[in-house]
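Below is one structure; the comments refer to it alone.
On to chain A.
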Amino acid sequence: GTADGVSAEPARGGTLNLSMSLDPLCLDPHAISSDVEQIFGHILTDNLVYLDDKGDPSPWLATSWEISPDAKTYTFHLREGVTFSDGAVFDAQAVVTNFEHMLDPATRSPLAGPYIAPYEDSKIIDDYTLEVHLSRPYVPFLTVLAQGWLGMESPKAIKESTPAQLCEHPVGSGPFVLTGYTKNQSVTFARRADYNWPPDLYKRGGPAYLDGIKVDWVGQDAVRFNSLVSGQYQATGYLPAQNAQAVKSNPALEYHNNNRIGWPFTLDFNVSRAPFDDIDVRRAFAASVNVPAIIQTIGFGQRQPATGFLDRVTQYYDPNVKFPGYDPAKANQLLDQAGWTGRDADGYRTKDGKVLEAQSPVTQTATVSPVYNLIQAQAKAVGFKVNVNLLPLTQVTTLRYAGDYDLLSGVWHTNTPDVLYIKYATESIPNDKRLGQNLSHLSDQQIDTWLEQARQTTDAAKLRDLYGKVQQRLVDLVPGVPIYDNSVLWATSRKLQGVITDTSHATPVFTYAWLTK
Partner candidate 1 sequence: MTSLLEVAGLKVAFNGTTVVDGVSFTLERGECLALVGESGSGKSVTTRTLVGLPGYGARVHTDRLRFDGTDVTGFTDRTWRRVRGARIGFVLQDAMASLDPLRPVGREIAEPLALHTTLNRAARAARVHELLESVGVPEPEVRAAQYPHQLSGGLRQRALIASAIACEPELLLADEPTTALDATVALQVLDLLGSLKGNRSGLLIVSHDLAVVARLADRVAVMKAGRIVELGATDAVLRDPQHPYTKALLAAVPSAHAKGTWLSTVERPAAAAPVSPPAAAQPGRPVLAAVGLRKSFPGPDGVARVAVEDVSLTLRAGETLGIVGESGSGKSTTARLLLGLETPDAGEVHVDGTPWPALTPEQRRAHRRRLQIVYQDPLGSFDPRFTVERVIGEALGAAGHPRGARRERTVELLEMVALDAGHLRRRPLELSGGQRQRVAVARALAAEPEVIVCDEPVSALDVSVQAQILDLLADLQARLGVAYLFISHDLGVVYHASDRVLVMRDGRVLESGDVRTVFTDPQHDYTRELLAAIPRLTPQVAPPATPLGVG
Partner candidate 2 sequence: MSALTATDAALPRAGRVRLRPGLILAGLFVAAVVVAALVPQLLAPHDPLEIGADGAFLAPGGTHPLGTDESGRDVLSRMVYGARPSLVMGLGATAIAVTGGTLLGLIAGLGSRLTESVVMRLIDVVLSIPELLLALVVITLAGAGSTNAMFAVAFASIPSYARIVRAQTHIVRRSIFVEAATGLGMKRFTVIWRHVLPNAIRPVLVLSTIGIGTAISAGAALSFLGLGAEPPAAEWGDMLSNGLQYISNDWFLVAVPSVAITLTVLAITVLGREVRRRSEGRTT
């Protein structure tokens, strides 16, 4: 914002009207997995650490820390003078209460708890020094603490409220305080006058400039875009890609397309069963997908094609690893080679009377992304039948954990390359004892070893090497087809200045944003 020099001098006051697409239905960051929380996280709560521009943790509410050589004990030195908006004091006990709240099953934490799953216990050294013990080496622990879902909440509120109440009214130490929440409609925040503990990287201090923020949920893409254009809102999240061009050419608006850290939008193959248990079939399918065409159609040129299984802004992303591209001739050749040489009446390949087909359960929504149509059409061109089954969310979820599918699509946004552990470690395969995100059911010993080693070191060179090898190995094993890098599209009014882009989530931070008159 400031670069345009419209108004370099911050002005105080005004309420920011922000439109978002979907209410998480719970505002307690520990209890939800919604993307929206990354914005709220930094409105309501502060984190122990903040990532620097290299992706390494830097101080925020924790001023410094030490890691034991076995990577299992972390000693945090905490910032003094921080208070929660209900008056509770931020100290070592508060941090412990937060960790325990994240892990308490009653919280039903879908993300925060699992991110610190190795947490065992803590020892309070003094009011502002805390020693945390993990059950196993887990260096990414520090990094994930920078995520919005792991923001610090008031221990008083945690103790005095039921989890459901906390959903309605979480209390943090952030620059704004929750003042009103109507489910599915709007949530309002007011500035906290005594806020003075932003991360140094914000390069500003003191309370926020805005008097308040009002967030409305506007589900329809077309309506959200048009209400932005009409001036009803000064900022809009999840800008529909099809409207990007219009925003760019609108002099009153500013366009933001920020790449995010994590796992790109990928089609996972279920490698545990036919037909994708055959690596040739996987390779063939991958070669049949025309990624640039898909991106052009669904991304309106706003997305970058993925090059491998990590988004390119992720730490230790290896630009030399290249996922092979669209090559229908090769796809046909591989399928012939795999024995799928017959053809049925519709032109689909068969082997021993069986049609080459894949089941792809997709959550039904009013508008299903055209990506499935495109993939279906492209696969058909090489004789591969993709059945897109639109199902209610519940049934898709049930199928997902039961492993009953051939193709599943998704993204995984986080702030650490350890996402590869979440997605591809054998330990992450769902089974009846554990839920997990390794939906391709890939189980590779080498990958497991490298990912485990990466969890034990802070040595950048070693990490680069380990993650590089994993990325290459994944390209070789083809557990899926990476399609495009995950990015977040935003539009803001030119009247809104001083928006900071968050280093973990690439979302806007409004702490020191202001509205010009």
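We take it that a contact is a pair of C-beta atoms (placed from the backbone, for glycine too) under 8 Å apart; a residue touches a chain by one contact, two chains touch by 3 or more; residues count from 1.
Per the selection procedure, all candidates are chains of the complex that A comes from, given by their letters.
The shown structure was predicted, so the numbers you read here are calculated from the model rather than taken from an experiment.
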| item | value |
| --- | --- |
| For chain A, as assembled in this complex, the candidate in touch from 1 or 2 | 2 |
| List of chain A residues in touch with candidate 2 within their complex | 220-222, 225-226, 240, 242-243, 246, 296-298, 364-368, 370, 372-374, 376-377, 388-392, 395 |
